[in-house]
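Heads up, one of the protein chains got dropped from this complex, but the rest are sitting where they should.
The chains carry the letters A, B and C, assigned in the order they are written, with residues numbered from 1 in each.
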Amino acid sequence: MAQTQLAILFTSAALVVIGLYSAIFIDNIIKKIIGISFIEEGANLFIVAIGYKPGGVVPILMPGMDTSWFATNAAYPLPFGLVLTSIVIGASTLAVMLALVMVLYRRYGTLSTSVMLADTSKQEEYDE
Amino acid sequence: MKLYDQIFNVVKQFKKLFSPGPVTNADVSGSITAEIFIIVSLVLAALLLRHVSVLLAGLVTLILAVVLISNIPLIPKFKIEQEDSLEKMLFYAVITLAIIVTFIYWGGNLV
Amino acid sequence: MNELIPLMVIVPLMAALLISAFSKFNKATKVFAFVVALCLPVIPIASHYGLHYFGGYAPVMDNVTNVMYHPAITYSFTFLQQIFIAMLGLLTFLVVFIYLTKYKKVSGPYLFLLFLGTAAVTAMLLTDDIFHMFVFFEILALAQVGIVAASSIDYSYEMALKYMVLGSIGSPMMLLGIGFLLALTGSVNVTDIAAAVHNGLVDATSPVFLLSLGLIFFGWLYASGLPPFHTIKSGIYSKAEPHGAALLQSFTVVSMISIVLIMFRIYSSLPIFEVLVVFFSILAMILGVSLALTQTDFRRMIGFLAVGELGFIGLGIGLGTQYAITAGLFQALNEIIITALLFIGFGAIVNATDEVDTRKLGGLLAYHPKVSIMLLIAGLAMAGVPPLSGFQSKLMLVQASLNCGFPEISILAIMVSIATFVVFVKTYYTMFLKPKPNELELEKKEVPRTMIFAMGVLLIIVILLGVFPDIVTAGISNFVGGIL
Partner (left out) sequence: MSSTNTIRNLLAAVMTAIFSVTLFDAIFHLSSIINPGVSNIYNALGTQIAPNLVTVVIFDFRAYDTLGESIILLTAGLVVLLIFGRGLLGDKQ
């Protein structure tokens, strides 16, 4: 069953790499943000996969379960707890980014990163 | 005379750096200071390699000095590379990430 | 167990929540914000040193492996935390005070973000738990974006979006690094991880462990605005209101030292950690100062200078001896104060002239003599002129690098100080001494009294720390001796 864990871990790494590629190569800002959120999700999936225990049970004590047996056979609860927090963090940053994109789209009329987020230091330096 | 022309060209190129708008002499002298500062400090930082190998440090310092001095003005190039566009910032961020991780993972024990 | 320790985080957090909920009542909100801000520097001074275990779960011993585990989140409060939180509280108080007197109508969300940022940074400094630090680090990133977006300066939204996009590469990498540490040691408590590394439960030379260093290190670069993030960090400073920028840079400095101290406790046995820190610090010093020399927007210039000064802190930590780390932390404390002073002082100029381009300014010495003199002293302190506080910390750093056998670094540090001085003299000349350009219209605007007051308070601290550095360095040195 260890292969399952390895497969999940590899998937998380693949998500991170896809996210990095899309961050560099995609010009559309919405697609770029979708790609970037892959990195966050990859990290979350990685931490979930750590909590996996080969042959373990869900970390919920069912009625009639022996406590000492449960303690050695339940999956690790800490990574799951951490991931719930970090999912919310990822969602919040995503919301703020998309809100900024909405306002900027109204201003520029385009979603292209090279137009919207180009160098601004020259224009603002000496405007009359 | 050639060096004089070269330095004159450098000052002319600084002019582009500050356009639009006038170029004051404080700005130009600041840029020249930055130019000298960046050459000297990079060469000086290259000297730190002597803790790895003295020969390497000497070689790198010499080559770096020659390359930097023959490529003046450096500041406009540096400034273009570090402007505010997202593409360049992302590019450098990802390159740095890849270099750090690769270097540490495959060669972290060599240091 | 000291009940005041969690209060340092809870008080600004609750204040933020209440202010955002009741911001309709203008007057009451102002008074409330003022009172809470006044409390912030008092709480850390009043409380005792110690540890706080949330939920009361004291460390337990695992009987099978004989390893100590901290099940709950732990806060540790020592002299270092006390001095930094007190200084941060003081700065928050001054910034909130300036803000409250500058605008007639308070903006609830903006005050919320100011207090929230302080709470997040305090938690990052206090915590002994690496994931908890990550949570509050993300809160801090959102608060920074909010402070920038609220300023309604041209192109502030663009800069905020760039910061968020870069941040969503930087912070997941840090999370991934934390995940690696969690997988290797099974704990997120820094004391536990450090114990596991030093007792040999984790192979410190294994590449996987090194990779976690690389990922967390990248997150640290993003948090502290060292290259390659120096452009975005200085951009963020220049797009915030000047008093907001004063607070933002203190957030950066404190989050930088809190993360690097955690990294130091875990990875100090690896020589590559120190090499990396020193390398990026030197890069930050060179790039920051050389770019500051070529700026014409003075907000951007101070932004780059602030990034360049961060290099000194990293240098102290990277050299790794007790004296060097003390010097680095002392430099961090000085930089918080001096850069805040510079931001507030130049903010007063923005307030009076509505102009940020140095080429359009000039001759302000006759109009704002008080501000100009205080700014001069602040600039001298940043460049490291005796007897001001910047001199003491930079001297310590130079001595530390000489003691470690790196005379090149000492020379480099001195050169960076000189270049900082050049930047400052150039800007000071173009703004205050050069003849006034004809187009510059100086409406008879006074600099707000609160800004002068804030600058005066900070200036007193600068001079005090310059004359008596021992009151801080002795305590910091003790702390550093504890983590080495």
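Note that in this section a contact is a pair of C-beta atoms (placed from the backbone, for glycine too) under 8 Å apart; a residue touches a chain by one contact, two chains touch by 3 or more.
In this text the structure is predicted, and so the values were computed from the model without any measurement.
Although one chain is not drawn, the whole complex shows that of C:Val36, C:Ala150 or C:Ile216 it is C:Ala150 that touches it.
Contact with the chain that does not appear here is found for just one residue of C:Ala28, C:Ala46, C:Val208 or C:Leu402, C:Val208. Counting the whole complex, the residues of chain C in touch with the unshown chain are 13, 17, 20, 23, 54-55, 57, 60, 62, 69-73, 103, 105, 107-110, 112-113, 116, 123, 131-132, 135-136, 138-139, 142-143, 145-146, 149-152, 157, 180, 182-189, 192, 196, 201-202, 206-208, 211, 241. Mapped onto chain A, contacts with the missing chain fall at residues 2, 5-6, 9-10, 12-13, 16-17, 20-21, 24-25, 46, 50-51, 53, 59-62, 67, 70-72, 74, 76-82, 84-85, 88-89, 91-93, 95-96, 99-100, 103. Listed for chain B, the residues touching the missing chain in the whole complex are 91, 94-95, 97-99, 101-102, 105-106.
Methods note: only the chains that are shown with their structure count from here on.
Each chain gets one centre point, the mean of its Cα atoms, and the points for chain A and chain B are 36 Å apart. Centres computed as Cα averages put chain A at a distance of 27 Å from chain C. Multi-chain contact residues of chain A, defined as those touching 2 or more other chains: 20, 23, 117, 120-121, 125-126. Residue positions 18, 21, 83-84, 86, 90, 94, 97 of chain B each touch two or more of the other chains.
Against chain B, the residues of chain C that register as touching in their complex are 159, 162, 165-166, 169-170, 173, 205, 207, 210-211, 213-215, 217-218, 221-222, 227-232, 235, 270-272, 275-276, 282, 285-287, 289-291, 293-294, 296, 357-359, 406, 408-409, 411-412, 415-416, 419, 422-423, 426, 429-430, 434. Those residues of chain C that touch chain A in the complex are listed here as 131, 134-135, 138, 141-142, 145, 149, 154-155, 157-162, 164-165, 167-169, 172-173, 175-176, 179, 182-183, 186, 188, 235, 296-297, 300, 357, 359. Across the complex, chain B meets chain A through its residues 18, 20-21, 83-87, 90-91, 94, 97.
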